[in-house]
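Omission of a single protein chain aside, the complex is shown with its protein chains in their original locations.
Chain lettering (A and B) follows the sequence in which the chains are written, and residue indices restart at 1 in each chain.
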Amino acid sequence: MTEIFGIPVQAFMGQLLIGLINGSFYALLSLGLAVIFGLLNIINFTHGAQYMMGAFCAYLLLNKAGLGYWPSLVIAPVVVGITGVVIERTMLKRLYNLDHLYGLLLTFGLALIIQGVFRNEYGTSGQPYAMPKELTGGHNLGFMFLPTYRAWVIVFSLFVCLATWFIIEKTKLGAYLRAATENPALVQAFGVNVPRMITLTYGFGVGLAALAGVMAGPIYQVSPQMGADLIIVVFAVVVIGGMGSIMGSIVTGFGLGIIEGLTKVFYPEASNTVIFVIMAIVLLVKPAGLFGRER
Amino acid sequence: MFAVRKLTAAVAVALAAGGAQAQVSDGVIKIGVMSDMSSLYADIGGPGSVAAARLAVEDFGAAKKGMKVEIVSADHQNKADVGSAIARQWYDVEKVDAIFDVPNSGVALAVNQITRDKGKAFINSGAASSDLTGKACSPNTVHWTYDTWMLANGTGGAIVKTGGDSWFFLTADYAFGHALERDTAEVVKKSGGKVLGQVRHPLNTQDFSSFLLQAQGSKAKIIGLANAGGDTTNSIKQAAEFGIVKGGQSLAGLLVFLSDVHGLGLNTAQGLIFTETFYWDRNNDTRAFAKRIAAANNGKYPTMVQAGVYAGVLHYLKAIEAAKTDDGTKVVAKMKELPTDDPLFGKGRIRADGRKLHPAFLVEVKKPAESKGPYDYYKIRSEIPADQAFRPEKDGGCSLVR
Partner (left out) sequence: MKKEHRIAFAVMVAALLLAPLVVYPVFLMKVMCFALFASAFNLLVGYGGLLSFGHAMFLGTAGYASAHAAKVWGFPPEAAILFGTLCSAALGVVSGLLAIRRQGIYFAMITLALAQMIFFFYLQAPFTGGEDGIQAVPRGRLLGFVDLSNIWAMYATVLTIFLGGFLLIYRAIHSPFGQVLKSIRENEARAISLGYDTTRYKLLAYVLSATLAGLAGATKALVFQLASLTDAHWSMSGEVVLMTLVGGLGTLFGPAVGALVIISMEHYLAQLGAWVTIVQGIIFVVCVLAFRRGIVGELARILRKPL
């Protein structure tokens, strides 16, 4: 059996594929944050809690309303997105003329509140969320057994990421949005309702976080702290990719998944740290990120 | 003459009873239940432990015996400095006489030291570190329920005996995980099995697919999960996804609680093998206890940690009654002197090093079809007698053991 770097080719390919799968998940998760920071300059620390709300929303929809995975994919992001709209309208709006850091502190506080409330209600052991029947099982690819659900994760994440990128970078709506955040007064003078656009964009970013949460439900335990440790990683992805670049986050998400996957094979104890090492290096060498523009 | 004698006798009895009261510090026996009330271990110990302590005080009949017992509780949030601050405050200011529960070995070791310095009593039910009855043993500490040695030997030894003789470890990369892996690997090898490999994952990992793939590739019959809490439940959930059990390998959880199985659901957890020292469905006494705890704890059935708090409080109060004092060192000595007998763990005893001995059970999680009611999760595969379940006294390195 041939070997690469000391492990059999089969195993290597399997790990690479898994890295790709995780990467697609990171990309989906950081997409919302990239949209919010890139376009609105808001550092949304609540992202992890909103991801968790998406997963819980799916759980509640299943257990209280009997609605399964497929409807939840649509309903949960909308519901959580609406809470995002409420947050923006009532609280974030007032901080736009202040230093970024206040927005960060506010969203950090909100994350604490949301996580605390859910923890009070649901405890910490996590809730089971069954995988949808259509996606159970898997295929034996020869070099590894690929669960169908994981294949779905790659496909769907890629689709959502590319669709979002397309909307923002290539459509008229996206152009208005990008113009509005660069020079709101001017764009408003043209008759575009800028505040509403910003609110809806924030809601959209939050909805993306919740979508990632619904995707996570069947494979990770649905628990109130599921977002807390992930949030730091997501920030790292956005920072490395370049705060403000949608494509940067997508590419970095995938890339990081692969690098992390390889680290898990050769030096697993460091797989948590590798992302921060990369973040530190990127920040020192090219602080605007790999694809970003200095702000 | 007779009357005077009777009167004297009556007065003497009254004085003696009053005397017993007076020797209990400030007339009140204050019990502190310190647990994790809000994060990782809240369902394993938490409010359930407080409920268990209350039941024990009730069942002991403290009121009828003229003993005043008070219970206070606090959340150590899994932080050693919060736990040690609470312990100090409790002992110095609030005159707490004994601390119970304390899941989380880091906090437990800190409380162990403080209790020793102040001569109080510490009856631990939730922590895993076998150092509590080993290197860090103390005349003021009793370690109930379980420890890492018992888990490793119970699960490891019993599984190898039933044919699981090749192992691959999925280990959480921190002291507890390493200790669990090391102890279990030793047992496996001693029982004639082989360890084919291991992989160390960072604490609080979300995604185990890469590690599980490596475990699958090793073709070991048993994949030992040397981790706890969220890491364990995540690895089990994802193992089901990757068809590990269907592919012929079995998962051995090295630290799993009833609440974890509940959180996973039987669909995912079925077939999991591990060791516990208490299961609510063993006999009528344990079932009755479970119903009472469920009523006081939001319908959640008791875990072995909560059962340990109940039994520990019960024995502690019996020891105070017998020793007629609540001085920590003396009461713990009495607890070791008196044999234990409670409806949950049966008959047992506490050794000189503070280790409470009781039988352990190798359990397997039922398939969904086999479960007939809420929390009906386990099949008991075998019982490990008390004298074999725990580390031999002389091997611990405890200074109290001559």
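One rule holds in what follows: a residue touches a chain if its C-beta (ideal position, glycine included) is under 8 Å from a C-beta of that chain, and two chains touch if they have at least 3 such contacts.
Since this is a predicted model, take the numbers as computed values, not measurements.
Partners of the chain left out, restricted to shown chains and counted across the full complex, are A, B. If you put the hidden chain back, the residue from B:V24, B:V96, B:A110 or B:V160 that touches it is B:A110. Of the listed positions B:V28, B:V82 or B:L196, the one in contact with the omitted chain in the full complex is B:V82.
Per the touch definition above, the residue from B:S73, B:Q249 or B:T286 contacting the chain not shown is B:S73. Checked against the full complex, the candidates A:I21, A:A34, A:M53 or A:L106 give a single residue touching the omitted chain, namely A:L106.
In the full complex, subunit A makes contact with the omitted chain through residues 43, 91, 94-95, 100-102, 105-106, 108-117, 119-120, 232, 235-236, 239, 243, 269-270, 272-273, 276-277, 279-280, 283-284, 287.
Of the residues in subunit B, those that touch the hidden partner chain are 37-38, 42, 73-75, 77, 79-82, 84-86, 88-89, 92-93, 104-106, 109-110, 113, 129, 136, 173-176, 202-203.
The definition used in the following text is that only the chains that are shown with their structure count from here on.
Subunit B has its Cα centroid 39 Å from the Cα centroid of subunit A. Residue ranges of subunit B in contact with subunit A, taken from their complex: 38-43, 173, 199-202, 204-207, 209-211, 213-214, 216-217, 230, 233-234, 237-238, 241-243, 247, 259-260, 262-265, 267-268.
On the side of subunit A, the complex with subunit B involves touching residues 8, 10-11, 14-15, 18-19, 21-22, 25, 119, 123-128, 130-131, 138, 144-145, 147, 149-150, 219-221, 223, 225-226, 229-230, 261, 264-265, 268-273.
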